[in-house]
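My questions will all concern the structure given below.
Below, a portion of the complex is reproduced, with chain positions unchanged.
Letters are used for the chains, namely A and B, taken in the order the chains are written, and counting of residues starts over at 1 for each.
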Amino acid sequence: MPSSFATNMRFKFPILALFLEILIIVLFGVFVSYKDSSHDDHKQASNDTITSVRFSQLYPMFQDVHVMIFIGFGFLMTFLKKYSFSSVGINMLLAALGLQWGILVQGFWHLHHGKIEIDILKMINADFSTATVLISFGAVLGKTSPVQLLIMTILEITVFAMNEHLVAEVLGANDVGASMIIHAFGAYFGLAVARILYRPGLKNGHENEGSVYHSDLFAMIGTIFLWMFWPSFNSAIADEGENQYRAVVNTYFSLAACVVAAYAISSVVEHKGKLDMVHIQNATLAGGVAVGTCADMDIGPFGALLIGLVAGIISTVGFKFLSPVLASKLGIQDTCGVHNLHGMPGILGGIAGIVAVAMGASNGGSYGMQAAALASSVSIAIVGGTITGFILRLPIWGQPPDQNCFDDSIYWEVPEEEEENEEGLAHGEHSNNKAEP
Amino acid sequence: MPSSFATNMRFKFPILALFLEILIIVLFGVFVSYKDSSHDDHKQASNDTITSVRFSQLYPMFQDVHVMIFIGFGFLMTFLKKYSFSSVGINMLLAALGLQWGILVQGFWHLHHGKIEIDILKMINADFSTATVLISFGAVLGKTSPVQLLIMTILEITVFAMNEHLVAEVLGANDVGASMIIHAFGAYFGLAVARILYRPGLKNGHENEGSVYHSDLFAMIGTIFLWMFWPSFNSAIADEGENQYRAVVNTYFSLAACVVAAYAISSVVEHKGKLDMVHIQNATLAGGVAVGTCADMDIGPFGALLIGLVAGIISTVGFKFLSPVLASKLGIQDTCGVHNLHGMPGILGGIAGIVAVAMGASNGGSYGMQAAALASSVSIAIVGGTITGFILRLPIWGQPPDQNCFDDSIYWEVPEEEEENEEGLAHGEHSNNKAEP
């Protein structure tokens, strides 16, 4: 049948992927070079980030961020019973492509002798840029094709780089842990895309849109690596010394308080006071998101704990009560609940930043500019996501039909044994047949 | 039925958790501050652990320890077929709460201008303090409610901080890798609790007290991350330079020899010479425990290998022959066999420390004080654990009835599909019904 044939990726996907990779290689040939310490006008800074102690101070933090991007985001999304290959696999593809593109579109704002000179900070920022896409990926998980996601990666990172430049350079706002420019941005960009790709056919849910026992455990691998290394995420690009130290300490404490809050509220809202894995896997991380903007500010360990407590409560309540409303009333089907993990906590982080700057907890910046940064991040994300959504809606990108959503077998070779053993022979074959003419 | 109703956590758990978190936030507001390098009497030391090279030397080791606490301990306990959510999930909760409490109760011994000033060493020690609880958790795994475990966390870390102060400050004993104050302490504390909570109904085992193929693999994630990062655990708080270098090298070699010993002995004691996952998952780590006390001493790579070899043999033999006796004769039902992984190897480590100090392998300390430290750690643990056990035995903490032990579904929302596919429909519904009126 046409719908399933349209999902055949043999030509569209490899052609687009190879075209993008070759385009990137050409642009790298023209614009990208090593950092050269010889003819450098700020030699120290350059040595710092290439060859000296500073490089080896930041390299472990870079690797922590790397783990968050590839293991953290990748496994966090493996909770779906039949969509784990796509979650961890497509996450890897988008991040690997995205970091190359991020080097280019972020680098174009800071050319040096006409070149983008690679150092450890540029690599960290390239990883950061992919986080926006991986957050948005969570909103449309299971309902998009690899081709659509490659397009979203290129478009979103490009828009992200513009907003980042606006926030950091033009407005001069503080956002060291990127509550606004990554988390809120990625969430609202993805929610806008999800809104445009709204599927009435999924209004009453989907048989595959759930977890099995072990898929929830795989997701916990992602959750915990994100949780542990978040202090590196929030401090990696902070100024050396006191600021970086505070960013580590504040994030460490905010996350700890957030965990306790998420567990407590999950038990409050669930039937019989049981814990819900969806909350544990996600809401426990909201404290890292919410403390991001003011992570390196003098908010005190006490302030960090408070932010984490509030973030954990808001996020858990959002999963329980707000997500259903977004789906039914606004037509926003947010597969992973990124609005609860990245959206609201990101805005909370932006507001906390405004307050902290107003209270003089920051070395610089103005609360007005903080507010402008939050507004621009959210609004540019919504506009960018909406436009992207319309592009992705074109019926030529192999988007899966409703009945094949949340099912790897439409884009992946899936072991037959598994079909038989875990979903039952009948169902297994059934779902396969649907995907194949 | 009353027993199952008593396991309803809706009120007890969130109220206790939120009360503790708010109490901690208040105490942080009063007592906890950043390390301030300005008005500091030992400026260098302070800079070292906040802003200088020393901070970035220790930060990666802190993150390694962090991974051991949250991934290592958490996944090590996921081997039970139906209790993996609780293992990794409650481990995360107890560690997140415990590290905040650990900052306070450890910090009260070292107030500075009336404040607990946070630096990287205090964060490492806070993570360490939670390890004692996570070890004890292994002894009562599957037989306690989240409420009981929150109480145990607060009590055990408080007692730990007192014993740590006694051992390190009063006795001036060496225990850089904490064989005595963490491993032996945590094990005997937990075994004492398990003794008081003895369940005659589980004398003949429990249908859920076993693994499935993939739950054993999840457990190996915990095992291997613990194994790899143990050199960081044993060296993180060692004196900079030669001592820290020796702690890394000794632990690296002790663990390597321990692996070979554990595999060999597992094959000797198992039927047909097969390997037993219980030994591989646990006994391979005994070398890290046993080398802890003298990790930074001049025992030589040769001495480190010997300690690891002996630890691997003792631990494997303990799993095979001693654990059944403890359960049947002493009424100590040690779910994870912490006596074999942390108890005996911890004592071995303490004894090795006595010998090493007596042989002058250490820069300071006396073998008498080492012996006193071992005795105090074990005896304070047993007394503290016994008292804690009586408190936890009060019939108001939602302890699960025997038939619901080792079963997530009593405290967690568990995906139905899983029940059907992995334990069979009948059994799945059966075990659910038991937990619900």
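Worth a mention:
Definition applied: a residue touches a chain if its C-beta (ideal position, glycine included) is under 8 Å from a C-beta of that chain, and two chains touch if they have at least 3 such contacts.
This one's a predicted model, so the numbers in the text were calculated from it and none came from an experiment.
Taken as a whole, the complex in this structure file is built from 3 copies of one protein sequence, with 2 shown in place.
One rule holds in what follows: only the chains that are shown with their structure count from here on.
Chain A and chain B have centres, each the mean of its CA atoms, that are 33 Å apart. The touching residues of chain A, counted against chain B in their complex, run 53, 56-57, 60-61, 64, 81, 210-214, 216-217, 220-221, 224-225, 227-229, 232, 240-242, 244-246, 248-249, 252-253, 255-257, 259-261, 263-265, 267-268, 270-277, 280, 284, 298, 300-302, 305-306, 309, 421-424. In the complex of the two chains, the chain B residues touching chain A come out as 8-11, 13-14, 17-18, 20-22, 24-25, 28-29, 32-35, 37, 50-53, 55-56, 59-60, 63, 66-67, 70-71, 74-75, 78, 84-85, 88-89, 92-93, 96-97, 99-100, 118, 120, 123, 146, 214-215, 218, 221, 411-415, 417-418, 421-422, 436.
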